[in-house]
Each structure stands twice: as C-alpha cells, then as structure tokens.
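Note that this complex is displayed minus one protein chain, with the remaining chains in position.
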Amino acid sequence: MTKRQFLVSVIGGHKCTDKVSELAAEVGRIIADSGAALVCGGLGGTMEAACRGAKEAGGVTIGIIPGEDKNRANRFVDIVIPTGMGFSRNTLVVGTGDVVVALPGEYGTLSEISFALIGKKKVYGFDTWDIKGVIKLKDVGELKEVLDREKEG
Amino acid sequence: MTKRQFLVSVIGGHKCTDKVSELAAEVGRIIADSGAALVCGGLGGTMEAACRGAKEAGGVTIGIIPGEDKNRANRFVDIVIPTGMGFSRNTLVVGTGDVVVALPGEYGTLSEISFALIGKKKVYGFDTWDIKGVIKLKDVGELKEVLDREKEG
Amino acid sequence: MTKRQFLVSVIGGHKCTDKVSELAAEVGRIIADSGAALVCGGLGGTMEAACRGAKEAGGVTIGIIPGEDKNRANRFVDIVIPTGMGFSRNTLVVGTGDVVVALPGEYGTLSEISFALIGKKKVYGFDTWDIKGVIKLKDVGELKEVLDREKEG
Partner (left out) sequence: MTKRQFLVSVIGGHKCTDKVSELAAEVGRIIADSGAALVCGGLGGTMEAACRGAKEAGGVTIGIIPGEDKNRANRFVDIVIPTGMGFSRNTLVVGTGDVVVALPGEYGTLSEISFALIGKKKVYGFDTWDIKGVIKLKDVGELKEVLDREKEG
C-alpha cells in the first residue's frame, strides 16, 4: 500500500504582473518544500510561475490542461494531463488538490474558487476574488504554516 | 435548413424560498412567451420553478442534469440531457444558452456565472451574486424587454 | 407535469458515402415520423444526413457538438448543445438517447457504441462495428417496427 501524495492546487490567471509572478513562484517553492505536489491548469502566467518555483525547490508539478496537446503545457510541468475538455477541466484542477491556493485571476479563477467551495475544500487566497468562504492570507509565511498544519490533519 | 432555436439558460439554486420560486416561474413564463426554449440544470428549486413557468406558458424545457438517470430531472423538463459529469456539467448549462438569466443561488450558480462570463455571454441577474459583468435587472418586465431585443440581434 | 420527449440517438461517421447518407436520411425520417426527437453529434456526414431527414419529416433535432461555437453544428440542427469537451462529449450523445441507432463510422462511433452498451441501452446497428451486444438491423422497415415497440415500452 502506498501513502497518497498530498496535493495542493494553485489557481490564478494565465497572465499576471511581475509582482504576482514572483508571489506565484514563492507559493510554488513553499508547496514543494512542504513535500506536497503542485497541481494547476498547466498554462502560463501564475500557473507557469508557480510550477517554476516548485521545480526550483525540487518538487513535482502536475498540469491539467484544457487541450489535447501535451506540448501546450508550460515547460515546468512534469506530468501533463491533457483533457481536451476546455474550461470544463477547471473542476478537475481544484478537485485534485487536497487544499487550494487562489492567486489573482479572472473568471476562470472565479469558477475554480466556486468549484473548490462546492467541494468543501479549504481555499487560501492571496489578493484574489472576495468570495465568502475564501480564507485570506497576508503573506507566504502564513501559507507555510497552513500547509504544515494541513498535512498533519 | 432549419432556423436555430433561441435558447435561454436559467441558473440558480436547487433550493429556494417561495418568493424566489415565484420569481423563477415568472422568468420561465416570459422566456416561453418570447418563443425561446428554456435550458437549465434540470433539478429542483429555481430550476423546477422556472421549468414549471415555461410549461404553463406552452414552452419547451431542456434539463442538463449532473447524473445519468433521466428520472432525476424535475417533472417539468421535456428534454433531459443526462451527463453523468456532476458539477462539470455547469459549463454546458450556460454554454447552451444564447443568453443567461441568473437567479439567487449558491456556489454552483457562481460557477455558472463565471463560465457564462468566460464565454462572453450576457448574464442578466435577479438578486444574485454581485460579480463584475452581471447586468442587474429589477423586475421581470425588464427581462421581457431584454429578450425581445436579444432575439432581434 | 410534462410528458418526457422520447429521444433517439443516431451515431455514425462525420464523413460518409452517398449510399450511407441516404440511409442516414431515411433513418432520420423514420425517427421523426415516430414522434421521437433525434439526437446526434451535430456535425457532418451521417449526422447531417440524419438531421436533414428528420427535418424533412417535420421532426426536432438536437446536436451535441464537441466545440464551443454553435455555428459549427450542421444546418439541420434545431437545438445546439456546445460542449467544448471534444470527444468526451460522445458519452452525452448516447446517454441522451432512449435508444441508439448506429450507422457506419470510425473509432468515434465505436466509442459511442461502447458507452451505449455500458449504459445498457439498446443499440440498433446498420452495417456498423460488429460488437457483441449490437442488434443488427437489415433495413429501415425493421427500425420503424423497433421504434414503435420501444415507445410503447
């Protein structure tokens, strides 16, 4: 019997500012450091930055992409799940995580926050959509504490 | 060649108050009166009330349900599309409508609003989630005007 | 309460010979004559021919298409369900029919036959994949008898 891999979903826009990109990379690093694998939508922007951070810290990255072509995943994704389902894959991105970290994003991110909350997952948000149920974090130090706690639970 | 059926998606909670139920039924009647077919998630609450209203006005109702068993659709659905896809079917509910009417609802409704806005659809809201891009309507009279205008466009 | 619309799914290739096209159109006519609505994948070839036949006989046609753009449905589809899910929509095409008629087709048709049989649906085949469980029909006259019988059941 295997010990299940703990998984953290990172959601956010496929475009982002440099500042958000650095935040995403730091989030990726913290996830990898905690021993969790990172799951995301596999494309650019916050997703690419988070994967980059996770790889820099020696972690594992999973990208659940909307199309059928694995080459469309960003270059920091280890394991590509090509769905061919378009935006319907958003349910899978958050359904796969044991917890969810939400970064700034557009309506796609909002749909993912919705699905995560439907599934009663904990959603930790950095400067993202202000939706009832999202737990706001102020800095990545708080995320580190949260992940340590979640993994014990 | 056939003239495409104009379709209006109605989204909202699977439970609702009597007052919202009456609103939903009135929305259904107006959609049917306009000559549009009504699309929804096919379950209870606002969905059932909207279908009931549409049937009272002689309209056609389509229910895109999460499960595989057609019997789970509410009894006012004419055409049942059983997806077996759970909440991932939410993309289809709004993707099928030419316009979307949003009633009060929970996170499922929020996910549908998100997907409608991703698809650049017009979303007309009655007392629903306050999301940038949703066009708020005050009463069903406004909806009637909107549908008449949409169908011409 | 509404009486559910009886639905017949027609599956087959998106390209076909003239002979198969005429067969598909005849199948569409018989479905419409029986009072059933026709469901298909909404694209060309056998799907378009079947929809054409159904419309010639005054029937209703539903196209569950792989993409997000309703304009990609063939011109004989009344009600377009744009899934954006690619081939994953094949489950819905057969899941929606109360019975399934299989025409000649490629691997997509084979996947639909598989899903119909998983769902324990009756699959009536005309010169299609020779899979255990498919009920072979010799001519459209037999289909007419079958549909009359199914609707009573």
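Couple of notes before you dig in:
Here the chain labels run A, B and C in written order, and each chain numbers its own residues starting at 1.
Keep this in mind: a residue touches a chain if its C-beta (ideal position, glycine included) is under 8 Å from a C-beta of that chain, and two chains touch if they have at least 3 such contacts.
Just so it is clear, the model here is predicted, and its values are computed rather than measured.
Checked against the full complex, the one of A:66, A:95, A:108 or A:125 touching the unshown chain is A:95.
The chain omitted from view is touched by exactly one of C:21, C:46, C:91 or C:128, namely C:91. When the missing chain is restored to the complex, the residue among A:31, A:47 or A:64 that touches it is A:64. Residues of subunit B in contact with the chain left out of this view: 68, 83-88. Mapped onto subunit C, the footprint of the missing chain covers residues 85-88, 91-92, 106-108, 110-111, 113-115, 117-118, 131, 133.
In the full complex, subunit A contacts the hidden chain through residues 1-2, 4-5, 7, 37, 55, 61-62, 64, 68, 70, 75-84, 91-92, 95-96, 119.
The working rule: only the chains that are shown with their structure count from here on.
Averaging Cα atoms per chain gives one point for each, and the point farthest from that of subunit C is the centre of A. Taking each chain's centre as the average of its CA atoms, subunit B and subunit C sit 26 Å apart. With centres taken as mean Cα positions, subunit B sits 31 Å from subunit A. Between subunit A and subunit C, the centres computed from C-alpha atoms are 40 Å apart. Contact of a single residue of subunit A with at least two other chains is seen at positions 85-88.
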